[in-house]
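A single protein chain has been removed from this complex, and every other one stays in its place.
And then subunit A:
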Amino acid sequence: MIRINITKQLRLAHENTQLSIGTTIPSNTITAIYGPSGAGKTTLLKILAGLVQPEQGAVEVNGRIWLDTARRVCLPPQQRSIGFVFQEYALFPHMTVQQNLQFAAGKNGDKSYIDKLLHLVKMEAFIHAKPSQLSGGQQQRIALIRALVRKPQLLLLDEPLSALDDAMRHELRTELYHIQQQLQITTLLVSHDISEVYTLASNLIHLEHGKVVFQGEPQQLFGAASLSSTLQLTGEVLQVIPDGAIYTVEVLTGKNIIRVTAGEHDIAKLQTGDKVCLFVKAYTIALKKMNG
(Lines give C-alpha, C1' and ligand atoms only; values in the text may rest on other atoms or scores of the structure.)
Protein backbone atom coordinates (compact mmCIF):
# COMPACT_ATOMS: atom_id res chain seq x y z
CA MET A 1 0.00 0.00 0.00
CA ILE A 2 1.22 3.45 -0.90
CA ARG A 3 0.13 6.52 1.02
CA ILE A 4 0.57 9.83 -0.73
CA ASN A 5 -0.04 13.25 0.69
CA ILE A 6 1.73 16.00 -1.18
CA THR A 7 1.46 19.57 -2.41
CA LYS A 8 3.58 21.06 -5.15
CA GLN A 9 3.32 24.27 -7.14
CA LEU A 10 2.95 23.51 -10.86
CA ARG A 11 4.26 26.15 -13.21
CA LEU A 12 2.69 25.69 -16.60
CA ALA A 13 2.86 27.82 -19.70
CA HIS A 14 -0.59 29.32 -19.35
CA GLU A 15 -1.41 29.02 -15.66
CA ASN A 16 -0.03 28.12 -12.27
CA THR A 17 -1.90 25.46 -10.37
CA GLN A 18 -1.21 23.61 -7.19
CA LEU A 19 -0.80 19.87 -7.24
CA SER A 20 -2.46 18.77 -4.05
CA ILE A 21 -3.01 15.06 -3.63
CA GLY A 22 -3.92 12.87 -0.71
CA THR A 23 -4.65 9.27 -1.57
CA THR A 24 -3.74 5.65 -1.04
CA ILE A 25 -2.88 3.16 -3.76
CA PRO A 26 -3.48 -0.57 -3.34
CA SER A 27 -0.65 -3.07 -3.80
CA ASN A 28 -0.17 -5.61 -6.60
CA THR A 29 -2.55 -3.96 -9.05
CA ILE A 30 -2.45 -1.39 -11.80
CA THR A 31 -3.60 2.06 -10.81
CA ALA A 32 -4.11 4.50 -13.64
CA ILE A 33 -3.50 8.21 -13.22
CA TYR A 34 -5.78 9.71 -15.77
CA GLY A 35 -6.46 13.28 -16.81
CA PRO A 36 -5.78 16.02 -19.34
CA SER A 37 -2.27 17.30 -19.98
CA GLY A 38 -1.16 19.79 -17.36
CA ALA A 39 -3.20 18.06 -14.64
CA GLY A 40 -0.02 17.02 -12.83
CA LYS A 41 0.05 13.30 -13.74
CA THR A 42 3.72 13.09 -14.69
CA THR A 43 4.77 15.37 -11.83
CA LEU A 44 3.04 13.02 -9.37
CA LEU A 45 4.92 10.08 -10.88
CA LYS A 46 8.24 11.94 -10.67
CA ILE A 47 7.58 12.87 -7.05
CA LEU A 48 7.06 9.17 -6.28
CA ALA A 49 10.32 8.39 -8.10
CA GLY A 50 12.21 11.08 -6.21
CA LEU A 51 13.06 12.95 -9.42
CA VAL A 52 10.97 15.95 -8.36
CA GLN A 53 10.56 17.23 -4.82
CA PRO A 54 7.27 18.60 -3.56
CA GLU A 55 7.17 21.64 -1.31
CA GLN A 56 5.33 19.65 1.33
CA GLY A 57 4.17 16.17 1.97
CA ALA A 58 4.86 12.55 2.67
CA VAL A 59 5.08 9.33 0.70
CA GLU A 60 5.00 5.95 2.40
CA VAL A 61 5.47 2.73 0.48
CA ASN A 62 4.71 -0.61 2.15
CA GLY A 63 5.34 0.88 5.57
CA ARG A 64 8.60 2.55 4.61
CA ILE A 65 8.86 6.32 4.48
CA TRP A 66 10.30 7.58 1.22
CA LEU A 67 9.46 11.20 1.76
CA ASP A 68 8.44 13.29 4.73
CA THR A 69 9.13 16.99 4.43
CA ALA A 70 8.14 17.59 8.05
CA ARG A 71 10.93 15.25 9.18
CA ARG A 72 13.25 16.31 6.38
CA VAL A 73 13.33 12.84 4.90
CA CYS A 74 13.65 12.51 1.15
CA LEU A 75 15.19 9.36 -0.26
CA PRO A 76 17.00 9.95 -3.56
CA PRO A 77 15.71 7.94 -6.56
CA GLN A 78 18.65 5.54 -6.17
CA GLN A 79 17.36 4.39 -2.79
CA ARG A 80 13.73 3.95 -3.80
CA SER A 81 12.73 0.54 -5.03
CA ILE A 82 11.26 1.68 -8.34
CA GLY A 83 11.21 0.92 -12.02
CA PHE A 84 10.47 3.90 -14.23
CA VAL A 85 9.41 3.65 -17.87
CA PHE A 86 9.57 6.88 -19.84
CA GLN A 87 7.37 7.95 -22.71
CA GLU A 88 10.41 8.24 -24.99
CA TYR A 89 11.94 4.92 -23.78
CA ALA A 90 15.22 6.49 -22.53
CA LEU A 91 17.32 3.45 -23.43
CA PHE A 92 21.04 4.17 -23.34
CA PRO A 93 21.90 4.58 -27.03
CA HIS A 94 25.54 3.50 -26.80
CA MET A 95 24.71 0.17 -25.17
CA THR A 96 23.22 -2.93 -26.74
CA VAL A 97 19.99 -4.41 -25.38
CA GLN A 98 22.00 -6.82 -23.26
CA GLN A 99 24.30 -4.09 -21.96
CA ASN A 100 21.31 -1.92 -21.07
CA LEU A 101 19.83 -4.75 -19.02
CA GLN A 102 23.13 -5.72 -17.40
CA PHE A 103 23.92 -2.12 -16.50
CA ALA A 104 20.52 -1.88 -14.84
CA ALA A 105 20.99 -5.16 -12.98
CA GLY A 106 24.41 -4.16 -11.67
CA LYS A 107 27.44 -6.36 -11.11
CA ASN A 108 25.66 -8.84 -8.86
CA GLY A 109 22.55 -8.93 -11.04
CA ASP A 110 20.56 -12.09 -11.56
CA LYS A 111 21.45 -13.24 -15.07
CA SER A 112 18.68 -15.83 -15.24
CA TYR A 113 16.09 -13.19 -14.33
CA ILE A 114 17.23 -11.07 -17.29
CA ASP A 115 16.74 -14.10 -19.53
CA LYS A 116 13.33 -14.73 -18.04
CA LEU A 117 12.25 -11.14 -18.69
CA LEU A 118 13.65 -11.24 -22.24
CA HIS A 119 11.62 -14.39 -22.82
CA LEU A 120 8.54 -12.74 -21.37
CA VAL A 121 8.61 -10.02 -24.04
CA LYS A 122 10.01 -12.37 -26.74
CA MET A 123 13.10 -10.25 -27.34
CA GLU A 124 15.84 -12.89 -26.87
CA ALA A 125 16.90 -12.58 -30.49
CA PHE A 126 17.71 -8.89 -30.14
CA ILE A 127 20.17 -8.85 -27.26
CA HIS A 128 23.06 -7.66 -29.42
CA ALA A 129 21.09 -4.89 -31.15
CA LYS A 130 21.53 -1.21 -30.34
CA PRO A 131 18.32 0.63 -29.38
CA SER A 132 18.36 2.59 -32.65
CA GLN A 133 18.09 -0.68 -34.58
CA LEU A 134 14.81 -1.54 -32.85
CA SER A 135 11.27 -0.43 -33.60
CA GLY A 136 9.43 1.79 -31.12
CA GLY A 137 7.50 -1.16 -29.72
CA GLN A 138 10.64 -3.23 -29.30
CA GLN A 139 12.42 -0.35 -27.59
CA GLN A 140 9.57 0.09 -25.15
CA ARG A 141 9.54 -3.66 -24.39
CA ILE A 142 13.23 -3.43 -23.48
CA ALA A 143 12.64 -0.25 -21.47
CA LEU A 144 9.87 -2.08 -19.58
CA ILE A 145 11.95 -5.10 -18.67
CA ARG A 146 14.96 -2.89 -17.91
CA ALA A 147 12.77 -1.20 -15.30
CA LEU A 148 11.85 -4.63 -13.89
CA VAL A 149 15.36 -6.09 -13.75
CA ARG A 150 15.99 -4.89 -10.20
CA LYS A 151 12.69 -6.38 -8.97
CA PRO A 152 11.30 -3.04 -7.77
CA GLN A 153 8.38 -2.73 -5.36
CA LEU A 154 6.79 -0.08 -7.53
CA LEU A 155 6.59 0.20 -11.31
CA LEU A 156 5.98 3.70 -12.67
CA LEU A 157 4.87 4.03 -16.28
CA ASP A 158 4.74 7.51 -17.79
CA GLU A 159 2.49 7.30 -20.87
CA PRO A 160 4.48 4.25 -21.99
CA LEU A 161 2.40 3.54 -25.09
CA SER A 162 1.70 7.03 -26.39
CA ALA A 163 4.66 7.19 -28.79
CA LEU A 164 3.56 4.00 -30.57
CA ASP A 165 1.20 3.46 -33.49
CA ASP A 166 -2.25 1.96 -32.94
CA ALA A 167 -1.44 -1.66 -33.77
CA MET A 168 1.70 -1.67 -31.65
CA ARG A 169 -0.13 0.03 -28.79
CA HIS A 170 -2.77 -2.74 -28.69
CA GLU A 171 -0.15 -5.45 -28.78
CA LEU A 172 1.96 -3.94 -26.04
CA ARG A 173 -1.07 -3.17 -23.92
CA THR A 174 -1.93 -6.85 -23.81
CA GLU A 175 1.66 -7.79 -23.02
CA LEU A 176 1.88 -5.21 -20.28
CA TYR A 177 -1.27 -6.62 -18.72
CA HIS A 178 0.04 -10.17 -18.74
CA ILE A 179 3.42 -9.17 -17.35
CA GLN A 180 1.79 -7.30 -14.51
CA GLN A 181 -0.51 -10.26 -13.82
CA GLN A 182 2.46 -12.58 -13.72
CA LEU A 183 4.76 -10.45 -11.55
CA GLN A 184 2.01 -8.93 -9.39
CA ILE A 185 3.96 -5.71 -9.10
CA THR A 186 2.28 -2.56 -7.83
CA THR A 187 2.01 -0.40 -10.93
CA LEU A 188 1.15 3.23 -11.57
CA LEU A 189 0.24 4.06 -15.13
CA VAL A 190 -0.01 7.64 -16.31
CA SER A 191 -2.32 7.87 -19.29
CA HIS A 192 -4.79 10.11 -21.03
CA ASP A 193 -6.10 7.28 -23.17
CA ILE A 194 -9.48 5.99 -22.00
CA SER A 195 -9.20 2.58 -23.68
CA GLU A 196 -5.79 2.03 -22.09
CA VAL A 197 -7.03 2.95 -18.65
CA TYR A 198 -10.21 0.92 -19.03
CA THR A 199 -8.50 -2.28 -20.13
CA LEU A 200 -5.42 -2.18 -17.91
CA ALA A 201 -6.29 -0.60 -14.62
CA SER A 202 -8.36 -1.90 -11.76
CA ASN A 203 -8.07 1.37 -9.88
CA LEU A 204 -8.25 4.85 -11.31
CA ILE A 205 -7.24 8.27 -10.07
CA HIS A 206 -8.70 11.05 -12.16
CA LEU A 207 -6.69 14.28 -11.87
CA GLU A 208 -7.77 17.70 -13.02
CA HIS A 209 -5.92 20.93 -12.28
CA GLY A 210 -3.75 19.16 -9.75
CA LYS A 211 -6.63 17.72 -7.75
CA VAL A 212 -8.15 14.24 -7.48
CA VAL A 213 -11.66 14.52 -8.90
CA PHE A 214 -12.43 10.81 -8.84
CA GLN A 215 -10.92 7.64 -7.45
CA GLY A 216 -12.32 4.18 -7.92
CA GLU A 217 -12.85 1.53 -10.57
CA PRO A 218 -12.53 2.82 -14.16
CA GLN A 219 -15.92 1.27 -14.96
CA GLN A 220 -17.54 3.61 -12.46
CA LEU A 221 -16.18 6.67 -14.23
CA PHE A 222 -16.52 5.70 -17.87
CA GLY A 223 -19.12 3.00 -17.88
CA ALA A 224 -21.96 4.43 -15.81
CA ALA A 225 -24.21 5.39 -18.68
CA SER A 226 -23.28 2.69 -21.11
CA LEU A 227 -25.33 -0.08 -19.58
CA SER A 228 -28.60 1.73 -20.11
CA SER A 229 -30.27 1.84 -23.47
CA THR A 230 -28.83 5.25 -24.20
CA LEU A 231 -25.94 5.24 -26.64
CA GLN A 232 -23.67 8.08 -25.76
CA LEU A 233 -20.68 9.51 -27.61
CA THR A 234 -18.46 12.38 -26.67
CA GLY A 235 -16.73 14.45 -29.30
CA GLU A 236 -15.43 17.76 -30.45
CA VAL A 237 -17.25 20.27 -32.66
CA LEU A 238 -15.43 20.75 -35.97
CA GLN A 239 -17.86 23.09 -37.76
CA VAL A 240 -21.30 24.57 -37.50
CA ILE A 241 -22.75 24.93 -41.01
CA PRO A 242 -25.94 26.99 -41.54
CA ASP A 243 -28.43 25.12 -43.72
CA GLY A 244 -31.49 27.30 -44.23
CA ALA A 245 -33.40 27.61 -40.99
CA ILE A 246 -31.46 24.81 -39.33
CA TYR A 247 -27.79 23.93 -38.89
CA THR A 248 -25.53 20.97 -39.55
CA VAL A 249 -22.93 20.38 -36.85
CA GLU A 250 -19.90 18.24 -37.62
CA VAL A 251 -18.62 16.41 -34.56
CA LEU A 252 -15.41 14.38 -34.33
CA THR A 253 -15.65 11.30 -32.11
CA GLY A 254 -12.56 9.14 -32.17
CA LYS A 255 -11.73 8.96 -35.86
CA ASN A 256 -15.29 9.42 -37.12
CA ILE A 257 -17.00 12.62 -38.16
CA ILE A 258 -20.68 12.58 -37.34
CA ARG A 259 -23.10 15.11 -38.83
CA VAL A 260 -25.90 16.19 -36.59
CA THR A 261 -28.82 18.39 -37.47
CA ALA A 262 -29.40 21.08 -34.91
CA GLY A 263 -31.78 23.96 -34.32
CA GLU A 264 -31.07 27.60 -33.54
CA HIS A 265 -31.43 26.88 -29.82
CA ASP A 266 -28.92 23.97 -29.88
CA ILE A 267 -26.13 25.91 -31.56
CA ALA A 268 -26.59 29.13 -29.59
CA LYS A 269 -23.37 28.79 -27.58
CA LEU A 270 -21.63 26.21 -29.74
CA GLN A 271 -18.18 26.94 -31.10
CA THR A 272 -15.57 24.97 -32.99
CA GLY A 273 -13.51 22.97 -30.52
CA ASP A 274 -16.28 22.65 -27.92
CA LYS A 275 -16.67 19.28 -26.27
CA VAL A 276 -20.14 17.87 -26.82
CA CYS A 277 -22.07 14.78 -25.93
CA LEU A 278 -24.16 13.00 -28.57
CA PHE A 279 -26.81 10.56 -27.46
CA VAL A 280 -29.59 8.54 -28.93
CA LYS A 281 -32.14 6.26 -27.40
CA ALA A 282 -31.38 2.91 -28.93
CA TYR A 283 -33.26 -0.21 -28.01
CA THR A 284 -31.27 -2.69 -30.04
CA ILE A 285 -27.65 -1.72 -30.49
CA ALA A 286 -26.05 -4.08 -32.99
CA LEU A 287 -22.45 -5.24 -32.93
CA LYS A 288 -20.49 -6.15 -36.04
CA LYS A 289 -16.84 -7.16 -36.35
CA MET A 290 -14.84 -4.97 -38.69
CA ASN A 291 -12.61 -6.42 -41.43
CA GLY A 292 -8.91 -6.51 -40.58
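Please note the rule applied: a contact is a pair of C-beta atoms (placed from the backbone, for glycine too) under 8 Å apart; a residue touches a chain by one contact, two chains touch by 3 or more; residues count from 1.
Operating definition for what follows: contacts and distances are computed from a predicted model.
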Completion exercise
Expected UniProt protein name for the omitted chain (select from "Imidazole glycerol phosphate synthase subunit HisF", "Enoyl-CoA hydratase", "Nitrite reductase (NADH) small subunit" or "Molybdenum transport system permease") would be "Molybdenum transport system permease"
Completion exercise
Out of A:51, A:168 or A:278, the sole contact with the unshown chain comes from A:51
Practice task
Have a look at A:41, A:146 or A:173 and name the one touching the chain we're not showing.
Solution key: A:146
Exercise for the section: Kindly state which of the options A:35, A:83, A:160 or A:210 is in contact with the chain not pictured. Expected result: A:83
Problem - Contact set of subunit A toward the excluded chain (per top definition) - result: 46, 49-51, 76-78, 80, 82-84, 86, 88, 90-94, 103-104, 106, 130-133, 146-147, 149-150, 156
